[in-house]
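Note that one protein chain is taken out, while the other chains of the complex remain in position.
On to subunit A.
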């Protein structure tokens, strides 16, 4: 693949360490950029403006690569995609006021999905803060509930310490977004070089000491339960991926022969085709996975937060199970589901400790047999239609063509659920989706961030026609950097999931969920100077579609699919997992 990451070649660490020949004293912006460099940052997604002119000036001389998106929301979703793929903080830089407020959705998205981000916002000068100055917004006030932590720099000499702390907080414990607000006079103020060594000082945060090592006795208790269990089940969430505990999970699953299921965001934590992997659970999860939860006598949750889209009615969730919950965030334990054995720890540390214990392995043969039968009996299904492309076929095709090796990002809605169901997630950190917040417009810019993170990887962005229109201005980046992202628009001319709920629960009153007027996506691609193709018939999946996915250039694929297709199986909102419908082909 020939991603033309033009500015990439400029990255040369030897040059960056030396802040150019010092003729004039360094200011806050120079220090900020140096501090980012010290943290290993080589890519920033951002958008300049008045309050950050100093910072952009410092950036101009520096080899750190800056990606100019077309909208701040594009920048932050790209940073999220970048962070998901590399499992390290994505960095965003924007101006004050509207620049900062345009990030709010992305910050909230990162917060709820625990994505590590360091967000840098400009701010008006300290002497006019609070005077409703031009492009002033109370960014600290606005973002306090949606960040893991935030800072407003009050003194230029604090910058090395604050940046270091920000990266530490963002990327440790339960990860999340940290915001630093930079008043313009601070970014231009002269730095007192005697504070430069602060960057080497150890971080001192008495109120932030995340616990990563599990309690020995709790591990012992959990292992006793496992030993005695007849129907144990592991629920693997995104915590496994953040902790890079994929290998330990697989080893654990195999050692004790315990079936495993995934949350939406946990997909990829164990190989999609692993014999003991029974797929995704939850509202649109596999029938076997949901049934396994309801029948298990021991549920071991590793790094998932019992979200309501997973549990359905919490009172009827896993009624027979003793619940073990391993989570790095103590506040998640017992929040939604009563927990019998809490283990506050990093997933990797906990799994390692559990693997060290020698216990009598449980006899799960009958349980595994039962689940295998269920899996064969109730696979995901759809009814082929010779006059239309089924959206599920599109996703299946993406899987076959890429051999399940691509990085896949999605937007939110029906196509997202089909992508979770029909693309088998065999690798970790290759599945980028907005889970908790359900942010439409997320998928396409996130794919761009992923492609910057992994220039040599095939990146496929599966989006709906409506969500794509929320952030499609970023097509400009595909052209500018010749990013070979493949955008697959699963185009049903509708807000599919809204329409599905209206069909099922509102007597087919399709209130504002059909979108009959769309741009010609092929011409749109061409207007940006990249390739666009359209498919309308199933047989084109093997020709036009396959060629497009296989190509080395950016392509936008308008896959026009059957409009009235629904996502099944489905647990109606707020109902017990037992109330699952549509498990079998009619």
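Note that in this section contacts are C-beta pairs under 8 Å (C-beta built on N, C-alpha and C of every residue); 3 or more make two chains touch, one makes a residue touch a chain; residues count from 1.
We take it that contacts and distances are computed from a predicted model.
Asker: I want to check something: the complex is missing a chain, and I'd like its UniProt protein name from "Acetolactate synthase small subunit", "Cu+-exporting ATPase", "Binding-protein-dependent transport system inner membrane protein" or "ABC transporter permease".
Answerer: Hidden chain identified via UniProt as "Acetolactate synthase small subunit".
Asker: Please pick, from A:84, A:149 or A:284, the residue that touches the omitted chain in the full complex.
Answerer: Counting the whole complex, the residue in contact with the absent chain is A:149.
Asker: Which listed residue (A:37, A:335 or A:531) would be found touching the missing chain in the intact complex?
Answerer: Per the contact definition at the top, the residue touching the missing chain is A:335.
Asker: Contact with the hidden chain only, please: which subunit A residues?
Answerer: Answer for subunit A: residues 140-141, 144-145, 148-149, 152, 169, 205-208, 329-331, 334-335, 338 touch the chain left out.
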